[in-house]
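A protein chain is absent from this complex, but the other protein chains hold their places.
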Amino acid sequence: MITKEVLKDIIQPVNPRWKTSITKVEPNHLLTRGYSQEDLIENITLPELIYLLIKGELPTPNQARMLQSVLVSFCDHGITPPSTQAARTMASAGSPVASCLAGGLLAFGENHAGAIEISMKVMQEAIKYKNNSDLTHDLLADKLVNHYLDNGKKVPGFGHRYHKEDPRASKLIKLSYKYDCFGDHMKLALSMQELLWARKGIKMNIDGANGAILSDMGFDWKTGCGFFAIGRLPGLLAHVIEEKNEKPFKKTFSFEELSVL
Amino acid sequence: MITKEVLKDIIQPVNPRWKTSITKVEPNHLLTRGYSQEDLIENITLPELIYLLIKGELPTPNQARMLQSVLVSFCDHGITPPSTQAARTMASAGSPVASCLAGGLLAFGENHAGAIEISMKVMQEAIKYKNNSDLTHDLLADKLVNHYLDNGKKVPGFGHRYHKEDPRASKLIKLSYKYDCFGDHMKLALSMQELLWARKGIKMNIDGANGAILSDMGFDWKTGCGFFAIGRLPGLLAHVIEEKNEKPFKKTFSFEELSVL
Amino acid sequence: MITKEVLKDIIQPVNPRWKTSITKVEPNHLLTRGYSQEDLIENITLPELIYLLIKGELPTPNQARMLQSVLVSFCDHGITPPSTQAARTMASAGSPVASCLAGGLLAFGENHAGAIEISMKVMQEAIKYKNNSDLTHDLLADKLVNHYLDNGKKVPGFGHRYHKEDPRASKLIKLSYKYDCFGDHMKLALSMQELLWARKGIKMNIDGANGAILSDMGFDWKTGCGFFAIGRLPGLLAHVIEEKNEKPFKKTFSFEELSVL
Partner (left out) sequence: MITKEVLKDIIQPVNPRWKTSITKVEPNHLLTRGYSQEDLIENITLPELIYLLIKGELPTPNQARMLQSVLVSFCDHGITPPSTQAARTMASAGSPVASCLAGGLLAFGENHAGAIEISMKVMQEAIKYKNNSDLTHDLLADKLVNHYLDNGKKVPGFGHRYHKEDPRASKLIKLSYKYDCFGDHMKLALSMQELLWARKGIKMNIDGANGAILSDMGFDWKTGCGFFAIGRLPGLLAHVIEEKNEKPFKKTFSFEELSVL
């Protein structure tokens, strides 16, 4: 019998009222950011939808093209990134696809995909600071670059372990002009690149370029890692499927090798 | 000093040769599925890229449109799905964005997003079986539906806890005609729907519709959950950002309530 | 103003009443499985607590000793397991400790830690079947082993890629006698080992031994992977901390090597 005493053990939530402005769910009807999902399914492009979901409003055609290029640019970097290695290691161990993809995202640490968030945060705070001062982009860039180099640190968004010149960054910079998504943050990034090129032979990387573009498009730095994840997930899936079609549980270490040592 | 003895403790891999056919990484150059990433960034659409990554070849314009609609249809279902609740719970606890997104994907269990994989597997095996027999789609559908109903089980890809008629499924079915991505799997699914509607008042859901479409487009059932993840990730990001802008660590249970019980 | 219309957008849960019999939470008081946590903190050993949490009752002294040995045996296997490699890869990428540990657990696929669950499931179903038949352990073992070998499959719980004789398994078998935790499942496993040793030169591994012991202790096969996780987590933490003290973002591939090929 369910007595008052027994009920005490049944913990009851206090009307947690999760609020969301993203999607309204009604019987046989779904309204996302104010648009019927039936309409969206037929009429919106994927980059437009992503913009709509995160920003809450539709992009202009140029903004949609820009976001598409940003997301495409994150697509894949072979097996060199930690996220790809982690996801394939899990696939090789026989974990389900969703676990492998989740595992890939968990390798988005501050030294890997996290760089874009740090880069966006630094640029967004710098530009806010600039807007309340009479600094030029060049002077601001000088201060920032000196701050990092004087402390013996890498400048977030610049330099790449594999590429002297990251081919994705230069293309993205060009497209930011073409699609009219070029603003204060990219100006700052380009000033920083000029200094870093002169002093260290270092150029902007994909994180710096996309960080500047997303910032100029008005996205908060907290979304940076998320955009990277959205752009990279299809590539991770391709790797996971590829690995699942290979011999499971790769024997990466052998005793023959070990005993020779 | 590094002696032979010390080296014994250093475990050395036996040339694990991770092979990949997805992206070739060279200094200042990235070639994905045979295309320069610089070209892809400027010229490919996001759905085309996703198709290219997973299939290894470019889609036709109609296939690209179809895949876009499939991915858009996964976009969001408010706060009702376990994946959204999990991701927001983590965001509320102050976990990094990448962890929240990964956590969302970990709730893709067999009762949630996993359904699309099961649905695709069943349909793909059934159609393979049909191709080696003289069964019609209707007879095959009859066998399948009876198998589930006789065992008191739900038919994967049919019925929805919130929608008597899933608005996304009907739209997707129409588009599969329009974009010429309608084939054996969808025929089977529609036959099943006819039977289930007559016997139980149940219709195809988003998993069934997308499962049939992706199968007719030649995607292996193992990719099903991954496509759901790609389509849902932007929505999860929107929820995570929304939650991070609210009061942290929501107190969902209170003692006042508890002591009343 | 909050109108009825606005409220419609606020989704409200239907008193989801999460029930739990594990811990009763009251102001300044916590009661776990009927015991005050203050008492537990001072008086219970860690293996006793783990047994209590999962089983809902206290173990005998021998059961506690046995579970302790089982958990200790999972402690670590150097950098050879996928879970360790995944966790260290994430640590190297700069992910937080909790993400690295979670990532390690995500590599517990069916080819890695998942083996213990499969092994327990097979043994538990076999013994249930035996109890309703007049089969001996030897005959049952014969049927099982033939089933796997005839289909060219590995027998779950037997054989190890690194050890001809898994040193942990033999020790655990001995302790199952010593601690009086030896029963039907271990008898079956030993019969299987005899056959496999004669036919293939293969012995029981840690998954087979612990799977048999946990089954004889009355644990459901669904807990198998969880016990592995509990036993392995401290080792994963040690690896994560060790990796975080090394140079971040190890460059595991170089172009010099690549261009030589």
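The first chain written gets the first letter, and so on, giving A, B and C; residue counts start at 1 in each chain.
The rule is short, and it goes like this: contacts are C-beta pairs under 8 Å (C-beta built on N, C-alpha and C of every residue); 3 or more make two chains touch, one makes a residue touch a chain.
Predicted, not measured: the structure shown is a model, and the values here were computed from it.
Engineer: Going by the stated contact criterion, tell me the shown chains that border the hidden chain.
Structural biologist: Displayed chains contacted by the hidden chain, ordered by label: A, B, C.
Engineer: Looking at B:Ser36, B:Gln85 or B:Ser170, which makes contact with the chain not pictured?
Structural biologist: Of the candidates B:Ser36, B:Gln85 or B:Ser170, B:Gln85 is in touch with the missing chain.
Engineer: Touching the hidden chain in the complete assembly: which of B:Thr32, B:Thr45, B:Ser73 or B:Ser95 does that?
Structural biologist: B:Ser95
Engineer: From the list C:Ile79, C:Ile118 or C:Leu135, pick the residue that touches the absent chain.
Structural biologist: Answer from the full complex: C:Ile79 touches the omitted chain.
Engineer: If the hidden chain were put back, which residues of chain B would touch it?
Structural biologist: Touch with the absent chain occurs at residues 8-13, 15-21, 24-25, 79-80, 82-83, 85-86, 89-96, 99-100, 102-103, 106-112, 114, 161-162, 248-249, 251-253, 255.
Engineer: Since one chain isn't shown, list which residues of chain C touch it in the complete complex.
Structural biologist: The list for chain C reads 4, 7-8, 10-14, 16, 18-25, 27-30, 32, 36-38, 40-42, 44-47, 49-50, 53-54, 68-69, 71-73, 75-80, 85, 88, 96-99, 101-103, 105-106, 108, 113-114, 117, 162-168, 170-172, 175, 220, 222-223, 225-227, 229-230, 233-235, 237-242, 244, 246, 250-254, 256-258, 261.
Engineer: For chain A, which residues reach the chain that was dropped from this view?
Structural biologist: Listed in rising order, the touching residues are 11, 25-27, 78-80, 95-96, 98-99, 102, 106, 253, 255, 258.
Note that in this section only the chains that are shown with their structure count from here on.
Engineer: Name the chain whose C-alpha centroid is most distant from the C-alpha centroid of chain C.
Structural biologist: Most distant chain from chain C: A.
Engineer: Identify the chain whose mean C-alpha position lies nearest to the mean of all protein C-alpha atoms shown.
Structural biologist: Ranked by how close its C-alpha centre lies to the overall one, first comes B.
Engineer: With chain centres taken as the means of their Cα atoms, state the distance from chain A to chain C in Å.
Structural biologist: Here chain A and chain C have centroids separated by 34 Å.
Engineer: Could you put a whole-Å number on the gap between the CA centroids of chain B and chain C?
Structural biologist: Centre separation, chain B to chain C: 28 Å.
Engineer: Using the touch definition from the top, which residues of chain A touch two or more other chains?
Structural biologist: Each of 8, 10-13, 16, 18-21, 24-25, 79-80, 85, 96, 99, 102-103, 106, 108, 114, 162, 251-253 in chain A touches at least two other chains.
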